[in-house]
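Here the complex is missing a single protein chain, while all its other protein chains stay put.
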Amino acid sequence: MAVLLLEVKDLYCERDDKVLFENLSFQLQQGTVLHLGGSNGSGKTSLLRILCGLYHDYEGQIEFFGQKIDDELAYYHSSLLYFGHQVSVKLGLTALENLTWYARIQPQLDASLISKALTEVGLAGYEQVLCQNLSAGQRRRVNLARLYMQKTTDVSHSLWILDEPFTAIDKQGVAALEQHISAFSASGGTVILTTHQQLELNSKIQRLNLDDWGTK
Amino acid sequence: MMRVFWAELSRDLLLAFRHKGDFLNPLIFFLMVAVLFPLGVSPAADFLAQIAPGVLWVSALLATLLSLDNLFKSDFDDGTLEQLLLSPESTYMIALAKACAHWITTGLPLALMAPLLAVMLFLPAQAIVTLVISLLIGTATLSLVGAIASALTVGLKKGGVLISLLVIPLYIPVLIFGASAVQSAVDGLPVTAYLAILGAMFALSLVLAPFAIAASLRVSVSS
Partner (left out) sequence: MNMQKKQLMPKWFYQMASPKWCYKITGKLLPLFSCTGLALLLLGTVWALLYAPEDYQQGNSFRIIYIHVPSAILAQSIYVTMALAGAVGIIWKMKIADMVAYACAPVGASMAFLALITGAIWGKPTWGSWWVWDARLTSMLILLFLYFGVMALYAAMGKPSRAARATAILSLVGLVNIPIIKYSVEWWNTLHQPATFSLTEKPAMPVQMWLPLLVMVLGFYCFFATAMMLRLRNEILSREKRTNWVKELVTKV
């Protein structure tokens, strides 16, 4: 039985006098992967930030389990993991320190899984290295390790919002990540992501192209 | 709730410890501004003793002001600030932790360094304890109020000058009572009333400022 996780109603957003999208409505069931497409500047990142509750200049409604996200923001954020464009790790801290900090501020992450997560993203042995000494791809992997720290207790309530997660990641890394995303959605987790790559997932994929929703 | 406070505070202190320049700069600035006065005005001991309370307080205020620009900037630039705001934990505690870390890395060392400068400016010895106490309480208020302006301007390209414009009017009461406390101590008058008012201002900002900081951060991240 598919349960409705996220519902977006009549979303309208404009930026610099250009309408990014209007009357945008969609529903997302538990266990699905939403692949957000669209050309550069079509508003993918804006939409993701709106869905996270970070960006407020929009009209319309977003409901998480039937409740407006702004009304139950703490609950919503306890179910959400967001990956933005930025590295989101402190260069002055080690991989281990960064992830320990994440586990403390985002309780949906399990601190006991840190070393396992670092192994999964191919950073075993780099725990004590300052992130400023890691390569760009490795820094992103430190951030991506959070996906492997998700507490398994409440996966069906979890939502991952990933903005270009495969940037600067090598081929094997992308394959491993795709596999992890598939496994997550198979156990009931829900994912919204943008990428210009071909997605190779064996999950239920829903597609949305933002080019169809804005003014040309 | 306390967990997120400690998590944020310890992270910021660790980062400050690894980038010592960040908290040494305001201290050196404090020292240099205070040295400018004898050079620019007069090195006469009795004259310096007269202006020392004001000079020390103004220099400490400017040094705090200088450090505000960096308070949220690096977190904003590397994206950890938005991750903080995505935390389901209380943003109030996060804001409080950031201001607290700022005070520990600027206000506290400034207050501890002040006696050295006080001696250089011939501040009478009986006023030194009051100077340190007034700076300890006063700079805590400066950190809390300054964090609001820093949070408001963090997303802007030229935030630095704007911070001064936003924050100096708000700093005036702290300056007045801080400097007056030291002046009273110089004159041998009781100082508890001044310190009590500084304490009241600190308490008020402790309760209200984190709300304003958190709200400002949400506005700044939403760009």
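Note that the chains are named A and B in the order they appear, and that numbering of residues resets to 1 at the start of each chain.
What we mean here is this: contacts are C-beta pairs under 8 Å (C-beta built on N, C-alpha and C of every residue); 3 or more make two chains touch, one makes a residue touch a chain.
Source: prediction; values computed, not measured.
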| item | value |
| --- | --- |
| Full-complex contact with the absent chain, from B:Ala125, B:Ile172, B:Leu189 or B:Ala203 | B:Ile172 |
| Sole residue of A:Gln61, A:Thr100 or A:Ser115 that reaches the chain not shown, by the stated touch rule | A:Gln61 |
| On chain A, residues whose C-beta touches the chain left out of the figure | 56-57, 61 |
| For chain B, residues in touch with the removed chain | 145, 148-149, 152-153, 156, 158-159, 162, 165-166, 168-170, 172-173, 176-177, 180, 201, 204, 208, 212, 215-216, 219-220, 222-223 |
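Methods note: only the chains that are shown with their structure count from here on.
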| item | value |
| --- | --- |
| CA centroid of chain A to CA centroid of chain B, Å | 37 |
| In the complex, chain A residues that touch chain B | 49, 52-57, 74-75, 77-78, 80, 82, 84-93, 97, 101-102, 104-108 |
| Residues on chain B engaged by chain A in the complex (per definition of touch) | 3-4, 6-8, 11, 14-15, 18-19, 77-80, 82-89, 94, 218, 221-222 |
